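Would you mind keeping the following structure in view while I ask a few things?
Excluded from the complex is one protein chain; the other protein chains are retained at their positions.
Chain naming follows the written order as A and B, and within any one chain the residues start at number 1.
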Amino acid sequence: MIWLRERAVLVSAVILAVVVLAAIPRLAEPYYITLVLPAFAYGIALLGFNLLFGYTGLLSFGHALFVAIGAYGAAVLSSKLGVRSFELIVLIAGLAAVTAAIPVALLAVRYVRIFFGILTLAFGMLFHSFLFKFYDITGGDTGIRVLRPSLFGNDFKELDKIAFMIGPFYYYCLALLVVLGLVMWRIVHSPFGLHLAAIRENPRKAQYLGVRVRLFRFIAFLISAFYCAVGGAILAINTGQADPELAYWTHSGELVFMTVLGGFANFFGPLVGAFSFIFLKSELMGATQYWRFFLGVTLVLIVVLFPRGLIGLAQDLWSKARRR
Amino acid sequence: MTAFFDILIGGVFHAAVLFLVAAGLQLVFGVQKIVNLACGSFYALGAYFGISSVNWAIAAGLPPVSFLPVLVASGVLLGVIGPFIEALLRTVYHRDEAFQLLLTFALVLMFQDVLRFFWGANPQQLGNLSMVYGKIAIGAVQVPTYNVLVILASVLIAVGIGAFLQRTRFGRILRATAENREMSEALGVNVRRIYASVFTLGTVLGTVGGALVVPTAAASLDIPVELVVEAFAVVVIGGLGSMRGALAGALIVGLMRAAAISFYAELEILAIYLVVIVVLIARPAGLFGKPVE
Partner (left out) sequence: MSALIETIGIGKAYGDFVALQDVSLSIAEGELVSIVGPNGAGKTTFVNVITGLLKPTAGVVRFKGSDIAGIGPVMLAKRGMARAFQLVHIFPAMTVAETIAVAVLSQTGKSLRLFASVKSDEALRSRVREVAAIFGLEGKLEAESRLLSQGEKKLLDIASAFALAPEVILLDEPTSGVSSADKHSIMKTLIDAGERAGVKAIILVEHDMDLVAEYSSRIVALQGGKVLADRPPAEFFGDPEIVAAVVGKLVGKLARKD
């Protein structure tokens, strides 16, 4: 699972995907392109989330907290502090999330399973109520506006919002996704990543092999917070608004949903999940006002019938085809 | 003084309702080790269905005073969905907890639209129907009789559950299965039926809780997701799996909420989460739960 063997196939598939994604702005309608940006955002966020969930075995029901910190970070920096550089925004929002994650992680890694889930849910909701109640700072339930950032110092003043979003910003986010993806790839294939898997598989045995379980969980938690914040910043810039519902526990639930939809046992699962979920949700919302119901049904099907997600399904079909 | 009493009664009333939901959660967790994220959805279902039931009853000519038993009956009636949902959950019993949580989350999503489908997106309420029972004097204060009745009902149910678990044969089997499932199975217990019964009972507690609250609060689509956090606060403070914990936790949360609303509204819900976090730091097993990793 961790050491993939069909390396050539993998590399080609990734390159193909990047090429297709890069070509989308030329080929598709603006409507679809505007869906891909949130997919990039969630893709990045879920890469981080899955480091904690799929690789370390800790299910957090509060990671929307860090997505929200990323969003509010972008909002505060751009509209209240006049910071327009996207590079700075991503960095600072990410670091803010890591800072917020430190006390949460210190506490949460002492527990596992359901207690970990409830504790992270509580922290997420604590932040949500903080965002809601202290409206002087946070804008209450309307949130805070997010202004267009500059990319590598370039304002792209000549472009209107849509052109900016489906043009330079799109490519920047795609590149960011690729870069952060490569970084995450290295992390999970490193000694650190191997130890995370050991901790997931049998924490007690890992301890007897000298692995400091809590420390590793702690670091994985911080990394996941950073990635979620970057995703949150992109989301907020895309919609132009940071709003408190980003921190609600059901949003955290959606993060888990997306990850499991794609397949949490595979590196690319979260990415597949992000894209699939965004498009599925969009299609459902267009088709019926009861889209939540059908999303729920989808989740039931995944959990009961396809627990390894879409990637697991694809792998099963692939091995069946090879056996013929 | 009256202000203090108002807070007290309001808090205990809220606690009474919370206790029912938390008791349902604790039962299901204690026996089946499943944390039901859809507990709020059951509660909301009870609320909406309760409103409809009362409206039908009154339209059918029943006197307004009968609405309390109608509410309770409608809550109990909803228990029929219990076995069906349990059958769905059965498919993931042997799997990782994450999948169980996700399945109940899927139920939350589905219920949102089920509620919306049957009752629409606007909040519903019963108006001042609870005033039909008038007010009762406790000491120097006047409190709505309805609230007192609900508190009493909740206490009765609490005592009932306690007696049921401790004294009856079925209750003993339940506790045994909660303690050690394999052993129970080996001793011939039909664990499947136990699980179905327990889940249905847990569902009924939630729906009755929701039904009982509607005369004093509106039923809205926000309830399913909001209640979950409060219910979790209760079971964390009280200790996962413990009935006494549900009682203690409900009282603490209910009273805290009432106090916070009166003194510093902003802090209301924040206070609850802070207490949850503090409890988890100081005593992760909660007040009555078993010690954990």
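One rule holds in what follows: a residue touches a chain if its C-beta (ideal position, glycine included) is under 8 Å from a C-beta of that chain, and two chains touch if they have at least 3 such contacts.
No experiment lies behind these values; they were computed from the predicted model shown.
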(message) Need the list of shown chains touched by the one chain that isn't shown.
(response) A
(request) Using the touch definition up top, pick the residue from A:Tyr135, A:Phe192 or A:Phe306 that touches the left-out chain. (result) A:Phe192
(request) From the listed residues A:Asp141, A:Asp155 or A:Glu201, report the one that touches the chain absent from this view. (result) A:Glu201
(request) From the listed residues A:Gly82, A:Gly153 or A:Gly210, report the one that touches the chain absent from this view. (result) A:Gly210
(message) Across the whole complex, list the residues on chain A that are touched by the chain not included here.
(response) 1-3, 186-187, 189-195, 197-198, 201-202, 204-213, 216, 219
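Just so we're on the same page, only the chains that are shown with their structure count from here on.
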(message) For a test of understanding, state which residues of chain B touch chain A in their complex under the given definition.
(response) 35, 37, 88, 91-92, 95, 97-99, 101-103, 105-114, 116-117, 225, 228-229, 232-233, 236, 240, 266-267, 269-270, 273-274, 276-277, 280-281, 284, 292-293
(request) Over in the complex, which chain A residues touch chain B? Could you list them? (result) 53, 59, 61, 107, 110-115, 117-119, 121-123, 125-126, 129-130, 133-134, 248-250, 253, 256-257, 260, 289-293, 295-297, 299-300, 303-304, 307
